[in-house]
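Data first, discussion second: the structure below is written as structure tokens.
As you look at this complex, bear in mind that one protein chain is not there, while each of the others sits in place.
Each chain gets a letter, A and B, in the order it is written, and its residues are counted from 1.
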Amino acid sequence: MNLWKRQLLAIIRIDLARTFFSKRGIWIYLLALAPAIPMFGHWIFGNTENEQLGGDAQIFAGIFQFFYLRIAIFFGCVGIFMNLIRGEMLDKSLHFYLLGPVRREVLVAGKFLSGLIASITIFCGAVLVQWVGMFAHYSPDLLASYMFSGPGMSHLISYLLAAALACIGYGSVFLWAGVRYKNPLIPAAMILVWEGANGLLPAMLKKISIIYWLKSVCPVSIPAPKNNDGEILSLLIFDIDPAPAMVAVVNLLLLAAFVTVWAGIRARRLEIGYGTD
Amino acid sequence: MAVYKRTYRGYSGPLTSPTWRFTVLQRYAFKAVFKSRLLLIGYVACFFAPLALICALYLNQNATLLAMVGQKTGFMKIDAALFLNFLSVQGVLAGLVTAFVGPSLVAPDLTNGALSVYLARPFSRSEYILGKGMVLGTMIGSITLLPGLLAFAVQSSLVGWTWFVDNLYLGVGITLSCLVLIAVLMLMGLAMSAFVRWKIVAGALILASFAAGKGFAAVINEVMRTKIGYFLDVQHLLSTVSGALLHHPVTEGTSPWAAALALVVFCGFLLMLINRKLRVCEVAG
Partner (left out) sequence: MIAHEDIQLENVSKFYGEVLGVNKVHLNIPPGITSLVGPNGSGKTTLMNLIAGLLQPTRGKISVCGLSPHDPENFFRLVGYATQYDGFPRGLTGWEFVHCYLRLFGFSKIETERLAWEAIERVGLKEAAERRIAGYSKGMRQRIKLAQAIAHRPKVLILDEPLNGLDPLARAETIALFRELGNEGSHVVISSHILHEVDLISDQVVMMSQGYVVAEGQIRGVRDEISDQPMQVLIRCDKPEHLASQLFHHEQVVEARVHADRAGLIVRTRSADSFYRLLNKIALNGVTIESVAPADDDAQSVYEYLIGTEESTK
């Protein structure tokens, strides 16, 4: 095994343990599993007799697009990926990496991969848990026909793919922000507003966002919710024609590759200047 | 060199009165806050919407302009819905201000052990909280309450005394809504800043609690076919209370009284958090 591969593996091992088992990361698990709580609650305590599987599939799609992708994975990736570089700056421990015989590009790649493994495991795992929570109360026959004869399995795979792509897309952007900015919260807030206001933008600008491509991978199309409580700046509105799924996947992967390479190049100029706060 | 050799003399100038001593903290905190150029630009940007509203109010009553575009009445209706929408926009900006300013108020003092230095002076914990809170309060008030009342005053001056009297409830509603907003955001900023000592994470948590609260509330409502989820949506609770105060009730969700009660409970929880976290203790070791 060559040196770069060994170094990548070493970085991944160090960071994975920290991401999965740190107390600071508990809120990410909570965010990922939050939708599952009412789903299981409804299954156990609610009245599910008159519910239609099609209706629940629609509700799941809505939750996935409007809560899971835009909020849970978004903020989860903020927590995981910004912590990889900027978090270590705050902990005053990044210099231990920078004093190793590792190219900065390899360090960024290793950190990105570790963040990716952690985020995909957590968020795709949570999709599976939610899926179970949402549909497990239906009879086994109905469920089997939905999963294996109907669209169930392909929908589930699409959701898992969308969740993984969201981790790749948001992860790369937040890793870059962590390398580039002293306070990466500012770009994160700007991205949140940009992604949220995406529906208000002209068609061309809509495509300069991650959520547009992610929505294109989602199997069920959900119309934008209408506001009726006076909140004219709701961050949850968007309604656009999706791109072909294959194009969306390729574009997101290209975006992630470009941003990660940029972060790697930017990391060459990274200096240690730990502040007091 | 010994202190006495430097001919040290204690401060002998006038002292700030104990009642207003908390404003000292506020003064220095402001200096620190506005050191960031980006934050300053963002804060200035918060005044664009109020400026636009006041201009629109003026143009809406300008007979010459209306005649030029061939309209007899104004191009927009000045009612509770307009002010409610205005407060919603400014409320979102106030949330962003809280996320960026709030964490820098308390978290650095806790991380660097400055709280004990403050409290070693003739300065109480409540004064510390009040001083830091007033920074947020002043900033949020200046982008919500102040422009809201200014817009109301401009409209009153343009239309006349009768409009003012007939719509006085709007002025009262704006004031009370903004005070509720200020109280909630101020406590939220301080609590998160005290709870999470990392400035960046605390800011992210404030942003996330708005977005995630709203989203999670919708998830509960959809999945459980209920409306109890609204109690987790702070934005919705604030809108419901503001709507009731401006006599423009929000049609969906909780009742105004329930929303107000939920906000009181939420504020109580935040106060408890602040009380628990803002303590000076020495760890032997």
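Methods note: contacts are C-beta pairs under 8 Å (C-beta built on N, C-alpha and C of every residue); 3 or more make two chains touch, one makes a residue touch a chain.
As the structure is a computational prediction, the values presented were derived from the model and not from experiment.
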Per the touch definition above, residue among A:Glu49, A:Asp141 or A:Glu271 touching the missing chain: A:Glu271
For chain A, the residues touching the chain missing from this view: 3, 6-7, 10-11, 13-14, 17-18, 21-22, 88, 91-93, 95-104, 269, 271-274
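Note that in this section only the chains that are shown with their structure count from here on.
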Whole-Å separation of chain centres (CA-atom averages), chain A against chain B: 30
Residue ranges of chain A in contact with chain B within the complex: 24, 27, 31, 34-35, 38-39, 41-42, 46, 59, 62-63, 66-67, 70-72, 75, 78-79, 82, 86, 90, 134, 183-186, 188-189, 192, 228-233, 235-236, 276-277
Touching residues (chain side chain B, partner chain A) in the complex: 38, 81, 84-85, 88-89, 92, 96, 99-100, 104, 107-108, 111-112, 198-201, 203-205, 207-208, 211-212, 214-216, 218-220, 222-225, 229, 235-236, 239-240, 242-243, 248, 250-253
